[in-house]
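Omission of a single protein chain aside, the complex is shown with its protein chains in their original locations.
By written order: A and B. Residues from 1 in each chain.
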Amino acid sequence: MKNSHGTNAALTGLSFLFSALAAAFLLNLWGRPVPPEPIPPADPVFTNTATARVSGAELIRTGGDASGLDCYACHDKSKPVQLHFDEHKKLVLPEEHQDLVMGHGRHNRNNNCFNCHDEANLELLQTRDGRELKLVESTPLCGSCHGPTYRDWEAGAHGRPSGYWNQKLGPVKREDCVSCHDPHSPAFPSRAPAPGPHPLHPAARAASGSEGGH
Amino acid sequence: MSDPNGNSTGTADSRAMNRRSFLRTSAVLTTGMAALAASLAPLMELDDFTSAERFMQKYYKELTPGEMARVLKRIEGEVERQYGIRPHVRDLKPMDGVEFVYALNLTRCIGCRKCVHACVAENNQSRNPEIQYIRVLKMPHGSIDVEKAQHNYAPESVPEKGFFYMPVQCQQCKNPPCVKVCPVHATWQESDGITVIDYDWCIGCRYCAAACPYWARHFNFTKPTIPKDKVNPDMAYLGNRPRRQGVMEKCHFCIQRTRAGRYPACLEVCPTGARKFGNILDPNSEVSYILRTKRVFIQLKEELGTSPRFFYYFDV
Partner (left out) sequence: MKMAVRNYLVFLRRCVRIAFVGDWRYYAWMGALTFFCLLGLNAYAKQLAHGLVVTGMSDEVSWGVYIANFTFLVGVAAAAVMMVIPVYIYNNEELHDLVIFGELLAVAAILMCLAFVTVDLGRPDRFWHLIPGIGQFNFPASMLSWDVVVLNGYLLLNVHICGYLLYCRYQNRKPAKWFYIPFVFVAIGWAVSIHTVTAFLYVGLGGRPFWNSSIVGPRFLASAFTAGPALIILALQIIRRVTDYRITDRALLTLRGIVQVSMLINVFLLINEVFKEFYSGNLHVASSRYLYLGLHGYHALVPWIWTAIIFNVVAMVLLVLPVSRSLRWLNVTCVLCIVGIWIEKGMGLVVPGFIPTPLGEIIEYRPSLNETLVCFGIWAFGLLSYTVFLRMSVPILQGRLSKASESGDRGAGEGPTELRPAFKP
């Protein structure tokens, strides 16, 4: 037959090719999936439902050390408290209260402890209109100046509710102002952010340039 | 017929020729078949083989309550075998008179990403590769254009001056493009506004991911990995039960919590209370209050007509 040499060669070549291919497949020589880069598990601090701080009420409720709230452990009921100001009319904290950070209002607006605390009874707070509030019930005091925020808080639009949105099925917990805001320095503290996204193909990402986004 | 040497051949030689050509052809066919079989060798590494029951499982909306109960039981068994804990999988139905809406206060978000990780923990998302339903965008003051966003910020502390932070997740649009394009109806919108996915129906074509203007839909490119001790056993069929390789998933407003009356996980961890969730049909809910009283809302990419149920607003 004409060309049978050619056909011979072709078919023999193909037999070898297919055998080699079969071997290559079984040896799994290429295309193995790259094991992913390990991603450390997220720190539990990023998934807890803690508020920004622990309020006094919460401290008492959970049985923590509330000795700092007992004013008359150090103060004398018969001796009124004296406030001291420096030459710039700025309040000077006594060394026993150096742990406080004073920062409630800019330009030293709240430069006087007794804007909120009751000088006659240190275990109470006072509003401008003369209401007296317990230390652990401070929210109406905040609201007496921060009206719009207080209205929002009452409606649930400010602060962080937790529990049930459907109160027919369960209770909702509204946090007090001081659960998030330090009354002496209410500005929300900054914190370290949780880890960002991890791309599916980190090697390709690295090869293509700067971090995603810009 | 003559052989290559030019000698005339008789029947004996033609039989030899036929034998040789037979051997040649059978050699090629045999080695070819061997190569074919060997090429399929990687399938031995497939450990997530579909059982007959799973293969034939009906569409969610066609399952009778009895069939659904069997399916849930089967899922509980599968999760127990894989993770060692017995979960409680429910098929929660939408509540009457409820339409969920999410409001996010951009004044308050500090970009801490706690919501991202709380969602991952609550919804049994794959940790490696990591799937995150929420993406927090760091935006410069003055613009809501997402092309100016940064995704990978990792400063010492947040918030940073001159920026605001905008978390984006599934907007549960009233006019969802993903629902329109799915060729098999694997994703649809329920009466309470949540766009859900039947993970056992999805064929993994990823058309919905191309269609979503908010990049909210995520695909399981490989078998999801969840550490056994991190599995959340409180599951829902349309919600946080573990998914398989090759299907889509996305934020479903923590359906296993919200349909039981609870807040979603992202809201519960937010330290600043930037997130607000509730029933817009209830005039006394906080979201109704917000939409009534706050004056400026942003619905992302409003011009696309998707009508998202996610409202961004500012206090100050």
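Everything that follows uses one rule, which is that a residue touches a chain if its C-beta (ideal position, glycine included) is under 8 Å from a C-beta of that chain, and two chains touch if they have at least 3 such contacts.
It should be emphasised that the depicted structure is a prediction, and the values quoted were computed from it without experimental measurement.
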Neighbouring displayed chains - absent chain, whole complex: A, B
Of B:90, B:218 or B:241, the residue in touch with the unshown chain: B:218
Selected residue (touches chain absent from view) among B:146, B:197 or B:290: B:146
Identified contact with the non-displayed chain, of B:69, B:154 or B:210: B:210
Absent-chain interface as seen on subunit A, which is shown: 1-3, 6-7, 9-11, 13-14, 17-18, 21, 25, 30-33, 199-201, 204-205, 207-210, 212-214
Contact footprint on subunit B, counting only the chain that is left out: 1, 28, 32, 35-36, 38-46, 50, 55, 59, 129, 135, 137, 145-149, 151, 168, 177, 180-186, 201-207, 209-215, 218-223, 244-248, 301, 304-306
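Here, only the chains that are shown with their structure count from here on.
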Centroid spacing, where centroids are CA-atom means, of subunit A and subunit B in whole angstrom: 26
In the complex with subunit A, residue positions of subunit B that touch it: 1, 4, 17, 24-25, 27-28, 31-32, 34-35, 37-39, 41-42, 95, 105, 110-114, 116-118, 120-121, 127-130, 132, 135, 149-159, 221-222, 227, 230, 258, 260-263, 267-273, 276-279, 285-286, 289-290, 293, 315
Subunit B partner contacts - residues on subunit A that touch it in the complex: 1, 4-5, 7-8, 11-12, 14-19, 21-23, 25-26, 28, 33, 36, 38-39, 41-42, 46-52, 152, 155-166, 168-170, 175, 180, 188, 190-198, 200, 211-214
